[in-house]
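Heads up, one of the protein chains got dropped from this complex, but the rest are sitting where they should.
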Amino acid sequence: MIDGIKKLAKNLTLSELRSGMKITAKEFVNTKITVQYPEEKTPISPRFRGLHALRRYPNGEERCIACKLCEAVCPANAITIESEMRDDGTRRTTQYDIDLFKCIFCGFCEEACPVDAIVETQIFDYAFESRDGSIMTKERLLKVGDDNEQVISKTKAQDAKYR
Amino acid sequence: MSSEQIIFYILSFWFIASSLAMIFARNAAKAVLFLVLGFFSAASLWILLEAEFLAITLILVYVGAVMVLFLFVIKMLNIDKSTLRAKFAGYLPLGLIVALIIIAEMTLVLGGAQFGLEVMPSPAKHGADYSNITVLAMQLYTTYVYPFELAAVLLLIAIIAAITLVHKNEINRKKQSISEQVNVKAKDRVRVVSIASPSKENK
Partner (left out) sequence: MMELWQSFVLGVNELMPWFDGNVAAIVIILIKAVALIMPLLLTVAYFTYAERKVIGYMQLRIGPNRVGPKGWLQPIADALKLMTKEIIFPSKANIYLFLLAPILAIAPAIAVWAVVPFDEGIYVTNLDVSLLYVLAIGSIGVYGIILAGWASNSKYPLLGALRSASLLVSYEIVIGFALVTVVMIAGSVNLNTIVADQQGGIVNWYFIPLFPMMIIFFISALVETNRAPFDVVEGESEIVGGTHVEYSGMTFAVFFLAEYANMILMAVLAVIMFFGGWHSPFEGLGVLESVFAWVPGIVWLLAKSTFFMFLYLWVRATFPRFRYDQIMRLSWKVFLPMTIIWIFVVALMTQLHIGPWFA
């Protein structure tokens, strides 16, 4: 009986509705957490696995020695490598394609690479306009590496002690 | 012709035209819409007679509520026109007789002898401060208070009767009690039991 009257009073004074509206009113004046994306960016971990890149040594020589370990380890079969002997007798790739449609960004290729040639960068906001744009050829991968070498070497150094 | 007469003839034409269209419309939903148009024309005619209250009430009650329910029902029904047409010819003689009787009665009761301009001159124009409702209320609550109350009680009985009809076979009905659902609390559904922990017993 007393419980019923209490419940009725609570219902008639809309107490539950008011407590709900109090919460939204509080959030209305709270600081907003939206990140204005192109102008502002959230910090990215050095371990972030984004777009791939092929690195070079400081003297300009490409690191990749066409050992095909990455091709073997790739769980999605996204990597295709062809290689032959260069004039100076070293083994180099003639073709190094990563299909971004197949790639699952697991980072195994980076783990497998004995010379730290293939890496995953922090770039995530890339786009392509045709279907064949999904194939990252050797030239494009090297270009990504050349353009971002500073960032790549910094993040890899940050993460090195945990490997 | 004055502007009032022109408006009157336009509205009367619309009224008659929409009533006829309502009868002859093949689509039930369209028929209802023509009926709505008819109500609007009638209401406008009443406004022309300075009977705003009645006009607005006509729209409020009939257009706003009754016709909405008509449309509601029409949408729920799946009317098979061929079965309706099949019996049409059989009912025709009886229908014609009834229609003729009604027409005769209406001409007798509503004809020029009773409602002509000589018998019922057009009402006098009132000023802007004339309140239609006040006059109507005065009449309803003084002279006609008993018929008014009787009608109210009659409607109340009708409401109760309708509700009783709906609740006739309550026993066999599966229904949800919404107030119970709304007022349910966590403790009505979940029982928190404290069970002795076995690891403590082993000690």
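Should a chain be cited, it is by its letter among A and B, assigned in written order, with residues numbered from 1 in that chain.
What we mean here is this: contacts are C-beta pairs under 8 Å (C-beta built on N, C-alpha and C of every residue); 3 or more make two chains touch, one makes a residue touch a chain.
The structure presented is a predicted model; accordingly, all values stated were derived computationally and were not measured.
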Handout entry: Contact residue for the chain not shown (choose from B:Phe13, B:Phe72 or B:Tyr91)
Key = B:Phe72
Practice task
Can you list, in ascending order, the chain A residues touching the missing chain?
Solution key: 14, 17, 20-21, 23-25, 27-28, 30, 32-34
Handout entry: Those residues of chain B which, in the complete complex, touch the missing chain
Key = 1-3, 6, 27, 29-30, 33, 36, 52-53, 56-57, 59-60, 63-65, 68-69, 71-72, 75-76, 128, 130-133, 176, 178-179, 181-182
